[in-house]
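Below is one structure, written out as structure tokens; the observations come after it.
One protein chain is absent from this view; the other protein chains keep their places.
Per-chain numbering from 1; labels A and B assigned in written order.
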Amino acid sequence: MSALVLAGGQVLADGVIDFNVGALGRNFWSLTVSGLTYGSIYALVAVGYTLVYGVLRLINFAHSEIFMLGMFGQYATLMLLGFNPSGDVYQQGVLLTIVFLAVAMVGGMVVSGGAAVGLERIAYRPLRRRGAPPLVFLITAIGASFVIQEFVHFVLPSLTGNTLGGVNAQQPIRLVQPATQFEVFGARVSNVDLVIVASALVLAFAVDRFVNATKFGRGIRAVAQDPVTATLMGVSRERVIMLTFLIGGVLAGAAALLYTLRVPSGIIYSGGFILGIKAFSAAVLGGIGNLRGALLGGLLLGVMELYGQALFGTEWRDVVAFVLLILVLMFRPTGILGESLGKARA
Amino acid sequence: MSTELTTTAPAAPHLGVGDRVRLWWDALPRQAQWVVGVVGVLLIALLPVLRPPVLTTVGTDFGGVLAQFGMYALLAIGLNVVVGQAGLLDLGYVGFYAIGAYTVGLLTSPSSPWNATDDWLSRDWAWLAALPLAVAVTAVSGLILGTPTLRLRGDYLAIVTLGFGEIVRLLADNLSTVTGGGRGLNQIAYPVVAQSETRPNGIFSAGNTAVPFNSGTFWFWLSLVLIVVVLVIVGNLERSRVGRAWVAIREDEDAAEIMGVPTFKFKLWAFLIGASIGGLSGALYAGQVQFVVPTTFNVINSMLFLCAVVLGGQGNKLGVILGAFAVVYLPNFFLGRTELFGIPIDGNAIANYRYLFFGVALMVLMVFRPQGLFPARQKLLTYGREVYVMARKAATALAGRGAGTAAATTTDRPGGAR
């Protein structure tokens, strides 16, 4: 054992992990801006986890694949609109670009939302009918995750004549050339950053209103709080469940478009996995089951991750995210804002 | 032998084949069980030597595949202790596999800074010396991971362990001055025994390719021995206070706690034992492949291990071995095969789609048979087996009844190891 301790000492002594405080200080604000951009995307995906967890006490492990399908959905929409995949930036003028982006976003939302509802129908509903234990749900979700990934990996290319899916990432269709808009404390804020953060905030706000201030939202909250009583009071549990999957899926579809604005070549069958884990971490960070927690957790995770990356080096980014997750669970297992969809009263 | 075949019996109002086998087995006296078990293990051990015509893999070496099966079987047994017995969902089990493999690699690879083989450790015995160390280090890592996280609820634990699995791989990748990073560690030691004219580096050397007694066969035999040892240990634990505590925790943790079971302690035990078995398997991997690299320990492998456990039947330690066999063997069965029973097939394509098939299998299984292909029967009573046998015999005697109790899908189990 002492050998291991020695070994640990040697690791640090060798300077294997450098602490680059200078880089963190120098780029603090630009890291913050980037972090918020990623954080908004995490937050949107995290909403899907948090809603489903709040209602069903189920980690929808396949949600990351719903997000991945959303990327393909918006990409296919753009192709249907007549864009050819290439690495180039299209010059469509601002107004047309807005329209195309909006349509692509809707395309992503439709695919993701549909896939989420389909997943619920095909995979989860039969299990619910049988009253399966949580472990069974989780394993089904893992299975579904495999199936969706491999579908895009192998089946989709043959269905679409090798234009979609396959081993390689899709060639990007870029509608927006990132260009600096203004600077905050020396950090350059680009048009892409603005679109992402603004869209995410508005969508998050809309969902928050929807859950907290509409009749359907009340239904969701009621089921989250007490499914039996809610059913007795006339709330259709099945419908609420479908609605939560739909909302989660739609937001994942929106996040998919925003993500591809930031990372145009990220459209690949395996592209959802890590992002999904991080989004889940974000949900846990903020308090799973809590909508506002998802937003807070997402932004926090995005920012912390980039700080950590600057501090320790680029290769430690994922480690920072996972360690953060473990620390939060150890010291505050219910997350920052506490977990409760039912009690999130408006 | 009938290792992996599943026979579907019509829904007849009598016991299924699996139940019959189980009943017969349970009714045997302990000594007879040992005899049957030894014969069964010997038969399985003969597989790579006999190389039965259809079963033998085409594109890959049968001995090598069985060696990998041996490692996966160990992993499945270890993961089964955690998932099946104690009900703790561990999605980062590959982390322990990696730690075991890397411990051996770091101690015996010439490219590692902590290589002990050019120093005080004889290269011929280095692997054997590193093996217990690997198990110990993995056990400690299980303790380190378990202590803070085992207080968490089930789903959280799943995600934390997933994160742990990734962290282990990323550490192996990032700490490149120690682990070689993406370059990996090569020339890892293996036991050098039984050197001869034709096998200058001994029977375990990768250079031993004399079919059927090639290195894969010997590694398979070695892992078989370890499997039997581990099965005996785990089986005894299962029948002890510890095993009953695990079942209690799995069924209802709060109730167990109230009934006076120190749940945290026993969960930690499960984690520790599971981890050390994973480390043992990792050490075998390092010795057989003689090369470790972080990509081998991708988190998707964790899912594959879980697949083996779920497929086989959580809690049934023989079932999970069959699950491991399915996970390792089936893709290799198809690899390189162009025809099966005269029907032309594209085996490579089928092997390529393995994750698709595993995914579908998991989903279908969870709907129709969530307890796995070979579900576990719990024997909580000390004399549970005897009681069970008597009860079942009495039930069978009342012929015609019990139509619903015997499942339609019944299974053929090997007459084998316990």
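Going forward, a contact is a pair of C-beta atoms (placed from the backbone, for glycine too) under 8 Å apart; a residue touches a chain by one contact, two chains touch by 3 or more.
What we mean here is this: contacts and distances are computed from a predicted model.
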item: Identity of the absent chain, which is to be given by its UniProt protein name, from "Spore germination protein", "Cytochrome c oxidase subunit I", "Branched-chain amino acid transport system substrate-binding protein" or "GerAB/ArcD/ProY family transporter"; value: "Branched-chain amino acid transport system substrate-binding protein"
item: Listed residues B:G40, B:G181 or B:G235, member touching the removed chain; value: B:G181
item: Contact residue for the chain not shown (choose from A:T163, A:N191, A:N212 or A:Q225); value: A:N191
item: From A:A43, A:I268, A:L324 or A:L337, residue that would touch the chain that is not displayed; value: A:I268
item: Which residue of B:G64, B:G78 or B:G315 touches the chain not shown here; value: B:G64
item: Positions on chain A where the hidden chain makes contact; value: 23, 26-27, 30-31, 34, 38, 85-91, 94, 97-98, 101-102, 105-106, 109, 167-169, 171-172, 174, 176-182, 188, 190-191, 194-195, 198-199, 202-203, 205-207, 209-210, 214-216, 243, 246-247, 250-251, 254, 262-266, 268, 270-271, 306, 309-310, 313-315, 317-318
item: Residues belonging to chain B that touch the chain removed from view; value: 59-61, 63-65, 67-68, 111, 173-174, 176, 181-184, 186-187, 200-201, 205-209, 211, 214-216, 285, 288-291, 293-296, 332, 335-336, 348, 351-352
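Basically, only the chains that are shown with their structure count from here on.
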item: Residues of chain A defined as touching chain B within the complex; value: 1, 3-4, 7, 10-11, 14, 16-17, 53, 57-59, 123, 126-127, 130, 132-136, 138-140, 142-147, 149-151, 154-155, 277, 280-281, 284, 313, 315-316, 318-319, 322-323, 325-326, 329-330, 333
item: In the complex with chain A, residue positions of chain B that touch it; value: 87, 89, 113-114, 137, 140, 148-149, 151-156, 158-160, 162-164, 166-167, 170-171, 173-178, 303, 306, 310, 352-353, 355-356, 358-363, 366-367, 370
